[in-house]
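What you see is the complex with one protein chain gone and the rest in place.
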Amino acid sequence: MLTQTERRRGIGWGLLSLAGVTLFVGIAVAALLSWDAGNTQSRLFTAYTWQILRFTLLQAALSTLLSVVFALPVALALARRPSFPGRIWIIRLMALPMGLPVLIGALGLIGIWGRQGVMNSLLLKLGLEQPVSIYGLSGILLAHVFFNLPLAARLLLAALERLPAEYWLLSSSLGMKPFSVFRFIEWPAARRVIPGITGLIFMLCATSFTLVLVLGGGPAATTLEVAIYQSLRFDFDPPRAIALSLLQIGITALVLIAISLFPAPDDAGITAGRAMRRFDGRTVPARLWDTFAILLATAFLILPLASIVAAGARANLWSLVTSAAFLRAAWTSFAIALSAGLLAVLTSLAIIAAREAVTDMKQPGGTARAFSLSLGAMSSLVLLVPPVVLGTGWFLMLRPFGDVARFAPALVAIINMLMALPFVMRVLAPAVETHRKRTGRLAASLGVSGFSRVWRIDFPVLAKPLFTALSFAMALSLGDLGAVALFGSSDLITLPWLVYSRLSSYRTNDADGLALILGIICLGLTMIGTSGQREAKRG
Amino acid sequence: MRRTILSILAAAAALSLSAPAKAQEKTLTVYTYESFISDWGPGPKVKEAFEKTCACKLNFVGVADGVALLTRLKLEGQGTDADIALGLDTNLISEAKATGLFEPHGLDASAAKVPGNYSDDTFIPYDYGHFAVVYDTQAMKNPPKSLKELVEGDPAQKIAIEDPRTSTPGLGLLLWVKSVYGDKAPEAWAKLRKRVLTVTPGWSEAYGLFTKGEVPMVFSYTTSPAYHMVEEKTDRYQAAPFSEGHYIQIEVAGLLKGAGDKDLAKQFLKFMVSPAFQDVIPTTNWMMPVAKTSAPLPDAFNKLVQPGKTFLMGSDEVARNRQAWIDEWLTAMSMN
Partner (left out) sequence: MADAVALDKVELKLGTKEFRFDCRLPAGAVTAVTGPSGSGKSTLLNLVAGFETPDQGRILIAGEDVTEKHPSERPVSLIFQDNNLFAHLDLATNIGLGISPSLKLSGRDSTAISQALERVGLGGFERRMPGTLSGGERQRAAFARALVRRKPVLLMDEPFAALDPGLRLSMANLLADLHRETGNTVLVVTHDPDEVGRLADHAVFIDHGHVLLQAPTEEFLTRRDIPPLAEFLSG
């Protein structure tokens, strides 16, 4: 129920963001295609391409499946135990892998699961002769689960926590058994978000690069993203890079469409907004199982992080933090992350507003429905456009206008914003939808609209998801190396870039220390992102 | 609240607009790779030393690595700001010349001497290093003594190598194996594959795995141990001398056609092979100098492996065959 102005404004903002993102990607592609490479390797669909395509899909599908399947019991257990000791910290830790440069995460994982890692040392002590090697598909899966299980668990947990508190009162008064609770309450709630989560994680895994190469054990483990990088950075063959990117987007889009065909039931009703109390799961076996699930997931998450901490603690942290290079990089990273985060949140809000306006129409025409659909598709598929394509394209585009280094921070921020968009949408869209269901009619009948509605009705309620989304996006941007590496100029040095440049100059110790600091910054961000949760408990 | 956000955005915008101030004096712009100009790299010292002699401003622009440097020049074409490109390696020279952006330096570069007597009318070497397998003496008592021993040795003793599709050391190993094994290279790779723990996208990842103790051998440079001996005072990490000889990586610099002040650019190239520049290289870039230094190198450099034979393929040959050899490598390494 929107006023004419609100509807028009929503559509307008949506058009603006659709046009903006399409232009940003389109211009980069056009610039690349119009560049006369002269050395195109014409054959795109060689046996090699098919092989990496097959491997890309295989590892992405398996990684996604494992991440979501293991995340479900963890999310259920965390939802059932609102007062589990240290719960808020477990949830905060879950946001950390996101903000780590992947190589750092990989080294942390290797510290635990590697040939010389903690696990193998234990096994060797127990009498095993040869270390168990994770390199190969198993290593890739392990790393992808490490990075994506927490993401899936957090999004599932959010969906479970959006259920009305009355449901738990009801289920306990009806004497529902745990399986009935799962079947009738928890699973329907999870099922609504699982297609979206699956799609997001599938895209992340399909475009994985460093993890696949480092842990894959050999070139048999290669993703399309590697081939795209190779064709642009090493061979400088733009048409091939574009063709491979289109292949990547096309195939993944097909998978996403297939996922979206799974029917999602309607969203649950409204709630009185009372604090959540759970009455189920009070039996000893249920407690044990939940504790087991939470502790196992926490250990899986925390051990590699601990190995990063252990390595980082050996560095001279104080001199690192006070060095001019660090301070400059930290400021650059922060400015880029904040711009990217704010942009991502604003763009998401525009998309949500536009889709809401279309839904609000009594009989949306074909154009309106197509518009709404393309907004939805854009906000997720944009993750599949390789940053190397965007960066190189824009470099060519801006080159005639002077030193590209001047534009680089803005470009990096926009590229990071695009990467963060699907995540931000996943956090914001359901929250806004629930909020609208609760307050939409009341606000409309009172005529509260425009700024007053945003400031008095929307912001206070949506502040928490907004900050969560912002901290998500900022953490992503902070940990991203890819976009910066393209421009790699001495004027634009971010924290991950600093970590890598120390690594490439033998200064492993400094790199470990910087990685630890980066991790602490990300933890700080997620504390801001989850700060509303403690207040909710008090209220 | 809104004001804070606005001011932060404004600051971010200002950050993006802060172009390097244009100085009144002559400027020389040198494109290079990032680690060259980092705080601990040769850049700051080179800049200081050169600016003392030239009454000019030396302006470095750093990109990720040598390959990115060439890509950047291709992208910028004739309009590039670069006067000098410093940091290409010999494998890239053929491609670099094909861009038509470079012009012969016309200088007497005989002061620069590298094993294998490389010389070129367009590019002048400024440092070099031999590729080598570096091993952890605490984890490995009997390192391979030849490429053959590396290929045929105990598969339980692993090595981390780099990917020739994405990194120059990876390409170096590919060429080394090709130089030694020729047509039998695929068979050699098929055997070596069992010893390869993993193939990383770049040198940093592989070396990171190595120093973390995950793998006892890594594909790196003969000069790598010098860093550990000089900076960390440990001789735990050593390079293994291979009886067949070692493949060399030579880093070069060249003069761009569009250079604004060619005399100044040439002055820099001459400076590059003088002691003032060469003194800086060993303990900052951790590579071997190509010309005389004013003082003997630190003792650690005398302990490094001195290859008996140096392999170097012509860059034309590399450019012609790179893709075919990479395909060959892919096939051999992907077999089950």
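Some observations on this one:
Labels A and B are assigned to the chains in the order they are written; within every chain, residues are numbered from 1.
The working rule: contacts are C-beta pairs under 8 Å (C-beta built on N, C-alpha and C of every residue); 3 or more make two chains touch, one makes a residue touch a chain.
Small disclaimer: the values here were computed from a predicted structure and weren't measured.
For the chain that does not appear, the touching partners among the shown chains are A.
Annotation: of A:Leu33, A:Val69 or A:Leu442, A:Leu442 touches the absent chain (contact as defined above).
In the complete complex, the hidden chain is touched by one of A:Trp318, A:Phe401 or A:Phe451, namely A:Phe451. Although one chain is not displayed, its contacts with subunit A can still be listed: residues 1, 3-4, 270, 272-274, 362, 438-439, 441-442, 444-453, 456-457, 460-461, 539.
Going forward, only the chains that are shown with their structure count from here on.
For the pair subunit A and subunit B, the distance between C-alpha centroids works out to 35 Å. The touching residues of subunit A, counted against subunit B in their complex, run 35, 41, 48, 51, 103, 106-107, 110-111, 114-117, 130, 133, 135, 209-210, 213-220, 226, 229-230, 232-236, 311, 323, 325, 331-332, 335-336, 338-339, 342, 392, 395-396, 399-400, 403, 405-410, 413, 485, 488-491, 500-501, 503-508, 511.
Subunit B meets subunit A in the complex at residues 5, 8-9, 11-13, 15-20, 34-35, 37-41, 60-64, 67-68, 70-71, 74-76, 79, 81, 156, 158, 163, 165-166, 193, 196-205, 207-209, 211-215, 224, 227-228, 231, 286, 323, 327, 329-330, 333-334, 336.
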